[in-house]
Each structure stands twice: as structure tokens, then as C-alpha cells.
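Only a single protein chain was left out; the remaining protein chains are all shown in position.
Right after this comes chain A.
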Amino acid sequence: MSSFQNGSAPIRALEDDSDVEEGLLAAEYKEQVQFQDDGMDDFEPSNSMSMAQQPDDIQARLAQAAQPLDFSAPLEIKFQSYDAYCSLFHYILNSEGPVDLEPPSYYWAWDVIDEFIYQFNSFSSYRARIARQGTSQEEILMLRENPNTWGCYSVLNVLYSLIQKSQITEQLGAMKRGEEPMAVAGEYGNKNLYKMLGYFSIIGLLRVHCLLGDFSLALKTLDDIELNKKAMFARVMAAHFTTYYYVGFSYMMMRRYGDAIRMFSHILVYVSRTKNFQKSAQYDSITKKNEQMYALIAICQAFQPTRLDDTIHTALREKYGDQLLKLQRGGPESLPIYEELFKTACPKFISPVPPNFDSPEDNVDPIDHHLAVFMDEVKTNMWNPTVKSYLRLYTTMDLKKLAGFLEVQPEELRSWLLVNKQRTKQLRWTDNGLLDGELVNASDLDYAMQGDLIHISEAKVGRKLVDWYLRNLSRTYA
């Protein structure tokens, strides 16, 4: 508690996704501490009344909801923060009719949803860690007694309720058809506050589903949002960035590596182009996610070599050049690199239910769980680079002879050839929802077997000139 009160800037500010400038952050942080001190005595779980009784400081509370909570805040504060969110959302959702408030800023709604989910995420991780360690009896007791605090159902409930109240799905549908969204927005959705909260709740859901390991549902959630620069989320850099990270990650987990790379590349190029215009605090906050996405591109690139944008390619080689080389070589030596990159770049997965406090050793870290499942697919594919590199050298090849080169049994090589061939067919997005797509041949190498004879054909790739031409043109002009 003492470290929390001494008023220095929150530790989390740097790695936080929010959009607030540091000075403002520090000032409001003091206000937040002040508030929490006041609220300490009459602490009541999920009490919505206090909200309605204090209309004067509602603006202060709206602002507070968007403030990052100190990473090392003690459990009491985390519980309190949960109750503050409950009462705020209860007020917004369950007052008689829509509440008449303007959000403090255009990015406020994003900050609130972002912080709400961040706290849910870090609380769940913290709770699981306490259970695994099994040492802090006091905290265990407190967590046991409040199993529903930061419960998964309540978080989902808030997000879905905001989506429903704002009729944002209907609004987005109308926008897609080129109609006036206000016509279908209803009395809540007409208000900026509800509209923005509803909209960012969709992105919030994408994130929560991903954190729980439900990658297809995560992508399904974005059915109504069109991913382009005109999308509403693109106005808030952090939202823009977060959306692409989670969509890209979900694609990767669904083995759609081409689509994942497309997502990561899009946003990384965007960041690199706008870097000079970003406020520095904002830019710092996305640096970490930036690095993570490069790590994920390295993984996807190993699964499915793709021609990358030049900017991305250069940065990738700078940041993860050695690792990428090892991944692209394949074989058992590549496995630890996959694990390392996955662990640094994955979201902080959580379990939706309280851990088992009675037997600490039963509580497996969800990150290890998802990593293990992911590694099954990695292991299945780890010989693909070997197979490809040999096949590229021939137009026809005898299977037994190749098996001799590779020092494996012919049976083993038959399996490798089948796996590599099967994985070249990939679903790729073309239109409509993110989950849609058509099967395409993702490799320039194709082959077919006639008994033990392998017929190989390699697609010739013509030079890509447009990008080169445009870059040189702009250089000449400048």
C-alpha cells in the first residue's frame, strides 16, 4: 500500500496501451489515489447506488476508469477497482434511459475498455500465480472468499451488454450497406458515449476470447468491423494496434500464417510510417507490442515463407535474424526457438475459472498449455524446410535415394512429403468475415509421387517491379 501512495508515476505507464500523455497521467493518478483513500471505508461489493448519488463527480469517475492501475497494487485495490467498474457500468447500463454524458475525449471509451480488460487479465494471472506458489495464505484466503471478483462471466457480461445497448452491430451493418447508422442506433446508440463503448467492446471481446484460447470465436467477433484505415478504431492508435495484434495472433493459431503475416505487416508498416508523427509517450507504449509482432512474423515466416514488405523484412532481419535462420532450417534444433519466440510474443493467456488453491501443483500456467498445443503443430512441420530445400534441387528424384541422403527410413520420408504437401494448401482471406477465405496454394514448390518417383515442379516467380519502381521514383523526387 505504501508504495502505491507515494505518488510517483505508475510503473505500468510504459507498457500500457492507453493513449494518455504522461503529465496528465501523473496528475490524475494523484486524484485516483485520493479517491481510493476516500472510498476505502465504505467499501461495498458491486454497489451501484453511490454512483447515482454523486452526479457531480461523474466526470471524475469517467476519467478515473480510463486510468491505469498500478501494476503492484495490493489485492484490496484490485478488488476496489473491480467494484468501481461494476458500479460505473451499472450506472451507464441500468439507469432509467440513457445517461446524458459526453465522454471526456474521443479515445476515452477505448481507454476504459482497454484498462478494464487489462485489469481482468492481470488479476487472473496474479490469482493463478498466488495459487501456484501457495505461500501467501492471507491472499489465498481473500481470493477464495471472493471467487466472483473479476469473474469471467461478469467481464463478458459487461462487454456484451455494452454491445447490445448501443446496437453497434446494427449500426455497423447499416454502415457497411452504405446506410445511415443513426437510423438503427436506438435511443442509446445515438449517444456518443454508448456508441463508442459498444464499438470498443467488440474489440475488447476479440481480446478476451483470444486470452481464453478461443481463437475462432475471437475472429468471429469482428464480423461486423471492416479492417481498413477508415474503421473507427483506426482513429485511436492503441486500438488500431491492439486489434491487428490479436487478429494476427488468432490467425496464426488457426494455421493461417499468410493472413497472420498480412495483419502484422499492415500495422507494422503503418507504425513505421507514422513514427515521426506520434507523440513520444504513445510511441513508447507500443514498442513492446511492436517487438512481439516481429517475433510472431518470424514464426509465421518459418511456417510459410512469404515475400515481405521491404521495411518489415529489414527490421525482421535486424531484430530476429539469427532466430529466423534457425527456424527456417527446421529440425529439432528449431524447437527451442519456437518456444522462446512464442513465449515472448503471445498474449498473457488466462484461465476463466479460479485456480485450485488446495493443490498448487495442479495449476498449470495457461501459457504453457497453449504453447504445448502449438508445439504439436510445430513438431509435425519441423521437417518441411529440409524436404523443401532438397526437392528444389531436382525435377525428378527417387524416394529411396533421397531417404539415403537424409539418412532416414523411406517410410519416414513418405510421411514428411505428405505433411509438407498437405500444408501448402492454406485458407486465405479474400472478402467478407475474417474467418472466410479460399484455399490457395501457399508454396511455389509442388510435387507428386508416382510410386517411389517424385516429380517436382517449381513455380517461377517473376520479378516484382512495382514496389521497386515506386520507391525509386519517390527517392528521385525527394
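To be clear about the criterion, a contact is a pair of C-beta atoms (placed from the backbone, for glycine too) under 8 Å apart; a residue touches a chain by one contact, two chains touch by 3 or more; residues count from 1.
To be clear about the criterion, contacts and distances are computed from a predicted model.
A.B. asks: Any idea which of "Superoxide dismutase", "SKP1-like protein", "Eukaryotic translation initiation factor 3 subunit K" or "Ubiquitin thioesterase" UniProt assigns to the chain that's been left out?
C.D. replies: "Eukaryotic translation initiation factor 3 subunit K"
A.B. asks: Just name the one of A:253, A:327 or A:397 that touches the chain not displayed here.
C.D. replies: A:253
A.B. asks: Just name the one of A:229, A:460 or A:475 that touches the chain not displayed here.
C.D. replies: A:460
A.B. asks: Going by the contact rule already stated, which one of A:57, A:76 or A:362 would touch the omitted chain in the full complex?
C.D. replies: Final answer for the missing-chain contact: A:362.
A.B. asks: For chain A, enumerate the residues touching the unshown chain of the complex.
C.D. replies: Residues 152-153, 156, 160, 212-217, 253-255, 351-353, 356, 361-366, 368-370, 372-374, 376-377, 379-380, 411, 414-419, 421-423, 427, 444, 446-452, 455-466, 470, 473-474, 477 of chain A touch the chain that is not shown.
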